[in-house]
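Every protein chain but one is kept in place in this view of the complex.
Chains here go by letter, A, B and C, matching the order in which they are written, and residues are numbered from 1 within each.
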Amino acid sequence: MAKSSKVTAGVLASFEHIDAACDTIRALRAKGRKDITVYYSHPSHELEEACGHAVSPVRLFTLIGGLTGTTAAFSMQIWMNRDWPLLVGGKPIVAIPAFVVIGFELTVLIGALSTLFGVFFLSSILRNKGVTYDGRFSDDRIGVFVPAGPDQAPALERMFTDAGAVEVKRAA
Amino acid sequence: MRKSAWITLAACAAAIIAIAAAGRPSGAQQPSGPVGVVLTASDSAAFKGPRQPVYFRHDVHSGQYKISCQYCHYSAAVSNEPGIPSMQTCMGCHLIIGGADSANQLQIALVRESWNTKKPIEWVRVHSLARHVHFPHSQHIKAMGPNACATCHGDVSRMPQVYKVNNINNMGWCINCHLARNVNRDCTACHY
Amino acid sequence: MSDEREPSSDVSRRRFLAVLGTTSAGAVALSGCSTERVEKLIPYLVQSEDQVPGIPTWYASTCTECSAGCGLHVRVREGRPVKLEGNPEHPINKGALCARGQAGLQGLYNPGRVRAPMVKQGGAWKEISWDDAIALLAQKIGAAGGKLAVITGAGRGTFSSFLGDWTSAAGGRVVRYQPFDLEPVRAANARVFGRDEIPAYDFAAAKYIVSFGADFLETFGSSTEYQLAYADAHGFTPGREAAKHVYFAPRASLTGLNADEWHAVVPGSETSLALAMAGVLLQQRGGSVPGMPSVSVDDAAKATGLSAETITRLAKEFASASPSLAVAGGIGSQTAGATELCAAVNLLNFAAGNVGQTVRFGADLDHGDGFGALEALSKSMASGEVEVVLVQEANPVFTAPRATKFAESLGKVPFKVSTALYFDETAAASDLLLPSHHALERWDDLNARNGVWGLMQPVLTPVFNTMAPGDILLKTAQKAGGSLAKFSAASWEDQLKSTWQARFPGGDAMWRAALARGGVYQDAVVVPVTLASTDVTAAAAALEGTGEFTLLPYASSHYFDGRGANRPWLAENPDPVTKITWQSWVELSPEAAARLNVREGEILKVTSPHGSVEAAAYIYPGLRADVIAMPLGLGHTELGEFAKGRGVNYLDLLGPVSGAFIPYVSVKVQVERTPAYRKVAKTEGNTRQLGRGIAEAMPLVHAEQGLTLEQSAKAAGHPAHEINTPRELEALQGWREGQVGREDGQGRRLGNYVGEHAMWGMAVDLSRCTGCSACVTACYAENNIAWVGEDQVLRGREMSWMRIERYWEGGFDGEPIEARFVPLMCQHCDNAPCEPVCPVYAAYHTPDGLNGQVYNRCVGTRYCANNCPYKVRYFNWLAYNKKAFPEPLNLQLNPDVTVRARGVMEKCTFCVQRIRVAQHVAKLEDRALRDGDVVTACQQACPSRAITFGDMHDPGSAVLKVKESPRGYHILEEINVRPAVTYLAKVLRREPVAHAAAGGEEQH
Partner (left out) sequence: MAVIAQPPPTQTHADVTRDVVGTLSPATKGYNLMLAGAVGLFLVGAVTFTLILRDGLGLAGYQPPIFWSVFITTFVFWVGIGHAGTLISAILFLFRSPWRTAVYRATEAMTVFAVMTAGLFPIIHIGRQWIFYWLLPYPNQRYLWPNFKSPLVWDVFAIGTYLTVSTLFLIFGLIPDVAAVRDKVTGWRKQVYGALSLNWQGTDNQWRHYSRAYLYLAALAAPLVLSVHSVVSWDFASSLIPGWHGTIFAPYFVAGAIYSGVGMVFTLLIPLRKYLKLEHMITDYHFDNMSKLTLFTGTILLYAYGMEYFVAWYSGNTFEQTTFWRRAFGPGWWGGWTMIICNAGVSQLLWFRKIRTNLTALFVISIFVNIGMWFERYVIIVSSLSNDYIPYAWDTMTPTWADWGILAGSFGWFGMWFLLFAKNFPIVAIQEIKEFIPMPRKHTASAGHH
């Protein structure tokens, strides 16, 4: 796991039970905490819902990428065919039907690439947020991290233990 | 953090355009070379272009004495091939002209020797067109006049030693000219 | 002319040429990128007036590939001949040239040539200087004391007569020996008309042509001349009565396949047939030839195996046409009784009143002394009467049947000298080699017939260290002195020139004019003849042996007597009849094959009383069931890398020769199957066109009525071959005016849809085409096409841009078999399917309507070839360009055409290089192209004048006129690729046989 220069101070709790985790998260959000980080090992609607995020804007990247691909493909083919027009098989110089295939391919290609770019760009992959992490989160634990100074920490620890966290530790 | 990502994105785009632009060859540059001062064969090493067995100076023949190109390259106006002068053509003048100074005399002596020993001088080829290109010299002279030579070969009248001014095997360079003059650029005009 | 053109002798001429070759863009392997390595430019010492780099110089000369003596135009670039074409001014070939003649160039640059004088010492050859060689010869001749014999293959002319004087001065004798010398024709003429000569035949004037086994389109006499005339007589020209052609022989040769009727008569029975026909003719015309032996139609029918009706019908047809022409004397019908046959045919012609009309005496076509003379010499050599023999450009060791023991007799001669060009069998058997100049390297002449004197001049400095035979004789004479001392001319050139100036008035002017025209041409005086004798033995000559098949060896139309065997152009140009390349084969009729249960390619053992040979079987429908046929010319033991050990020599099956000529059809043979198999290297796939309308034909009557193919088919009650309905065509029309037009005129400008460019097109008249394949060799020569060799042909990888397809029609349940020949080259379609599929635009449409192929752009996906419905694109699977042009063959390469490298697609370009050159010339002369400025190589060579080429946008162009013929059609019209090549349907003198159904009979 990635080490980092500055570790955000806070409290990290890990849960075995999904419902416990969800309840805790909801409780924290009720308290108005926005800066919670939840770790889990697989896509889970229950948890996503608990975290209550809006729909990811990554689709914009897909859309824009796709459209760019289409325009790029057609403009490229039309321009290149006119740049040095050569006649083949008595077909028109600009033969749109023949260009559809590459139009489609580039739509998909650039669409996919920009989607991927979008994920890397939006989510924190490739960048270390410097929050505490535990290897078991990729296995069968759910982690909840809340940044907190020494003053708030004890309260949070108590809250987590009550909620049924199997382990609570403080990051500083 | 995010800004940097956007910058990277822009940079990539810029790079791609730059590469695209780079693909376009530039036009011919002007030849450069000292005007006909007296030079000895040993100097020829200093100049661009291959050293020739005989230090033949286009700058003297074409520049100083204003001998027209087609006097020696006799078939340029009538044939695809420009033609290289026979030893007889050289001797036509150098039977009499022996050279003003020792350096020149030395070189002209070589020419006379080759004539006497019937061993033609083996010139080193400067302009060698790819074998799958057919370049009709006659058509270009017909279209651009007898002094069109410099367009491709550079101003040899200022070259003590001939060198390649343009990459004649760069097709784009040919095409630039054909586009500018709006003449035929059908593939089979040159490739067959 | 050439002597001024020489550079210094120090600079190797060949290297010099090679270098100039590289400077002239083209004639070297195509390389993907620019050439940066150091090249040398070697100037002439003295610039000759008649050589301008990049511009071809044409020299007139004369062809020596056979005794016909056709006129040549030699195309010389940068001092080296690159192509041979017919001399349009020449009275014999009028600009046409056969495949063999064109391949003379590969004779000049042949790797099998003797490169320097050599002497045999202890069985090994040792190179010596010319002086020593001449001295040795002179000394031997001196010592021989008149026991000298000379065998020469030289044609009639100044040299041959000089040779005669020279030899008799030395006390020896000369035998002028030419294979296929038509001795029977001469003997018969001597007997019947008292003239020992070969007359001139006028095929053009004949209204009815009957050939008794005389293959006048291939190897009989002056075949190119005959073919030109034959095409005019037999081909269809509106408003001109077309001649009918009947062919009697056991095997349908190319001539037979072109005949309107081929009748497979019993070998040797032609004599009685000719006499019977003469009888019927006289009956009908009411004349008589006193003393002519009469043979009843029924006897003739019995002898020939034809029905009496047929004979009578044909005889009557023959009688009612005038003038007509009957010819005989071909190798394929040369039995021991060949002289009788020729005599009978003489009588037939006489009875029909053709003598003096279509058979004209007085010309006396060139011929040798006949095989009898050689045989006599052979005997005296055997009995030790000859001390020194000089063999001059003849190869009797190969061309005389082994049973005649010529080689043995030659072996008995103490000192044997050969002036051969090539290291052939005879050269190998000799003691001293004095290599001659090739005809293109020396001064010489040829008196092919009375009145026609062809001149030869050196058109390049000799490729090898050789000497003109004339100079050899002169130098030897001067060395030997004595009785030979009188031959004191300084050089053969002087001697020839002075002889000419003595022979013709006009001095130097005459000489220059003759050089320019290629000789002096006068009409021979026609000599009237009277009937000297009418005695003819009608009975067929007996055949030797007890085998079940009669052996029919015939002269190969490409190898001729074998001299062509070492020339890849001829070896790879498929035999016009069988379409086999590179190999020897045995032809069996389908019936015989079925009876012996033989399949194509099985090795058969053919045994005669005198020997046996083994070769692969080829099943040929144009053959009698009781005959097997074999082409001569292969089976060399020497002659060079391409010929040595290739094929078998069927002469080994023949017996000793008693008469004046070799009776080729004289033995019966036994045929046995062997377990061995060898795939036949033929270029044809399926032999039937499966009703696809590729090679179309229509009856003469319809052609005369000016019907189109569809109308003709309807009239004949056949279903018209499918084409697009008018509605479909209308819909497909779109691409031209519609789509392309919409492209703001750009498409119009690029593609050739408006008249501002030329639009090149071609027309091929199948009623003239005989399938002789001269165009194929012309294409190879012009376009630097690489030959690929037997192994690659077996993989179907031959590169011939132009191929002659031969399809069989009919032949089922008794109906006659008919051959259709179609020359197929790139059709330069407007809607070319090959173009849009090329990913890199290597195939595209040029503004002047060509289907362009840019070799250096081609990456070799081969999709174009797949998508070409005509299958006329050829791919360089291996580096054929490296294999096909070994020194010095590479000197022949045409500098105007790029040599294609490995991995590149190539095809017919309509000789685009010729188009471009013509355009350049026109531009320099500030004029537009004129019709006829561009002549494609195939069109130029065609001895049938079947091909027309030109600009279809020029309303006055010849090609448009031909294309307008109602017989015109496009191959595979229904797929609407709009070819630029129009074919004119063949014209039959009978109903065309119905097309075989799809999926019908095949031969693989």
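Following the convention adopted for this analysis, a contact is a pair of C-beta atoms (placed from the backbone, for glycine too) under 8 Å apart; a residue touches a chain by one contact, two chains touch by 3 or more.
The model shown is predicted, which means the values in this text are computed figures rather than measured ones.
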{"item": "Residue among C:40, C:497, C:797 or C:923 that touches the chain left out of view", "value": "C:797"}
{"item": "Missing-partner contacts on subunit B, residue numbers", "value": "19-25, 170-173, 175"}
{"item": "Missing-partner contacts on subunit C, residue numbers", "value": "32, 684-692, 694, 722, 792, 795-797, 803, 805-807, 824, 833, 836-841, 857-863, 865-867, 869-871, 874-879, 902-905, 972, 975, 998-999, 1002, 1004"}
{"item": "Residues from subunit A at the interface with the omitted partner, ascending", "value": "1-2, 16-20, 23, 36-44, 46-49, 51, 53, 55-56, 58-59, 62, 66, 76-77, 80-81, 83-84, 86, 88-89, 91, 95, 98-99, 101-102, 104-106, 108-109, 111-113, 115-116, 118-120, 122-129, 133, 135-140, 142, 164"}
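We take it that only the chains that are shown with their structure count from here on.
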{"item": "Subunit A and subunit C: spacing of chain centres that average the CA atoms, whole Å", "value": "81"}
{"item": "Distance between the centres, which are taken as Cα means, of subunit B and subunit A, whole angstrom", "value": "62"}
{"item": "Sites on subunit A at which at least two other chains make contact", "value": "86"}
{"item": "Of all residues in subunit B, the ones touching two or more other chains", "value": "187"}
{"item": "Residue ranges of subunit C touching subunit A (in the complex, touch as defined)", "value": "735-736, 739-740, 742-743, 746-747, 750-751, 830-836, 838, 841, 843-845, 978"}
{"item": "Residue numbers on subunit B that touch subunit C, as the complex places them", "value": "50, 74-75, 78-89, 115, 117-125, 128-139, 142, 167, 169-170, 184, 186-189, 191-192"}
{"item": "Subunit A residues within the subunit C interface of the complex", "value": "82, 85-94"}
